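Shown here is a partial selection of chains from the complex, left in place.
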Amino acid sequence: MFIMKPLQKITFLFAGLLFIGTGLAFGQKKNSTHAHKSTAIDSAQWRKDNYIVNRDSAFANPYFALQKLTGGNRRFTESHSIYPRQNSALIKKLASGQSPFATIVGCSDSRVSAEILFDQGFGDLFIVRTAGQVMAEASYGTLEYGYLALKTKLIVVLGHTNCGAVEAAVKRPENPPGHIVSLINAIKPAALAAKKMPGNVLDNAIRLNVINQVNHLRQLEPVLSKNYEEGKLLIVGAIYDLGTGKVTFLKETLEHLPATAFARHDITGK
Amino acid sequence: MFIMKPLQKITFLFAGLLFIGTGLAFGQKKNSTHAHKSTAIDSAQWRKDNYIVNRDSAFANPYFALQKLTGGNRRFTESHSIYPRQNSALIKKLASGQSPFATIVGCSDSRVSAEILFDQGFGDLFIVRTAGQVMAEASYGTLEYGYLALKTKLIVVLGHTNCGAVEAAVKRPENPPGHIVSLINAIKPAALAAKKMPGNVLDNAIRLNVINQVNHLRQLEPVLSKNYEEGKLLIVGAIYDLGTGKVTFLKETLEHLPATAFARHDITGK
């Protein structure tokens, strides 16, 4: 079990407020380039400049894992990805086993590679991808394997703007070919609810679809539900903005979480 | 439709022989670092040194797509990945639409990120991932969407060495928790066949599982089967070696392909 000293807790909380609460995107931080190049790699200053969260901490505590993802996405949107953990020595070392610090349930879309947009490396992210993040038994078994065998304590359902699968569920074509209708039916509840809401139907459907999927996983018997309810596993939702590169965690999935033994900060950024 | 001039064909064939037929892996090309740094980026020499295949060609012809993947994996194993197409300007531009040149059906394992090991960027790879590449309706619909809506003409089923899901299917635990048994049953035919073969059971099961999945997709009604049989869609299998970083395309899935209108070279590397 990961144990934080008091000082770490304060730093952690502060970092949470700083990282998650801000809405940076491509080009917004004009001066970042200089700062990233002028410090020695892996120095304390470099780590701070690059929003580095310790990997062991992220593996041990899903709230740190969330922070690590947020930091990586910040690097990405600021155009100074560091492409961590991709050298051949590490890759060889990892051949004997993996300890991903987060599981990402994402879309098959070629523009939403979690490794790239969270700027993470080999062995970091356990990943399930289908169009619209639609899941069935194979995905469920994969997620359970991630928690039980790999001890990954954070699951992020990651939707994205302008999702073609959600758009299909909103449009409901008369005779969708092949198995595409399975995607449409899985997303349809979100699409129907979005049509009754004010605002952009597609955007709302995308967000509701992620929320539905998060709730479904939180209730999925017998592994995820139990461990989520006991505070041992964190399951949240997020949306990736294709235009800005920014990942926004959905506050609907960050609030009213079960009690947990993990050191925990206000991940809603308020 | 993509049309190649005679000279291109020859170059293409040559490149195929060179790239796919060789078995490079981490550290084998001692002098590569120098060469990659000394030439101007995007010069003809740089493109040759970095095994660059034109993106439009790769999108238009699945055999070029295959070559583009092979070239990217070569960069990766030689430790000089170029992290293409990840700048913010391109990402913004891609927000309006995607044209991935290949679809990868891979494992959820945190060590097999197709974007990283094929050194490809945003908008390049349409990706389905579950443990052991196990597929059902959601995956099928995704693959059909990739072919019909996105016009992606190459599907690669990408297994990897030391796969935990295949290992579970070989071991067949008495009471697998949750939905993990769905993964085991899907992979079991490969595991049973591997037990009857000489050699390493897990390695054989991993390879047979990929071959089974390729064959299943080639027969999948109504979209993939028809287009595969008509030579409009290429579906092949490959194994990623966790230790060396190298992707080996399986010759069992490269031979006896249907007639095609695409300019085609000997992708078996013979």
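Just so it is clear, A and B label the chains in written order, and each chain counts residues from 1 on its own.
Note that contacts are C-beta pairs under 8 Å (C-beta built on N, C-alpha and C of every residue); 3 or more make two chains touch, one makes a residue touch a chain.
What you see is a predicted model; the values in this text were computed from it and never measured.
Enquirer: Could you work out how many identical chains the complete complex has, if 2 are displayed?
Expert: 4
Keep in mind that, in the parts below, only the chains that are shown with their structure count from here on.
Enquirer: Between chain A and chain B, two copies of one chain sequence, what rotation angle (nearest 5 degrees) aligns their Cα atoms?
Expert: Rotation angle, to the nearest 5: 180 degrees.
Enquirer: At what distance in angstrom does the C-alpha mean of chain B lie from that of chain A?
Expert: Chain centres of chain A and chain B, defined by C-alpha means, are spaced 25 Å apart.
Enquirer: Mind pulling up the chain B residues that touch chain A in the complex?
Expert: Spelled out, the residues of chain B in touch with chain A are 26-27, 77, 79, 81, 83, 86-88, 91-92, 94-96, 98, 100, 103, 108-111, 113, 115-116, 121-131, 134-142, 144-146, 148-150, 161-162, 164-165, 168, 177-183, 186, 221-224, 242-245.
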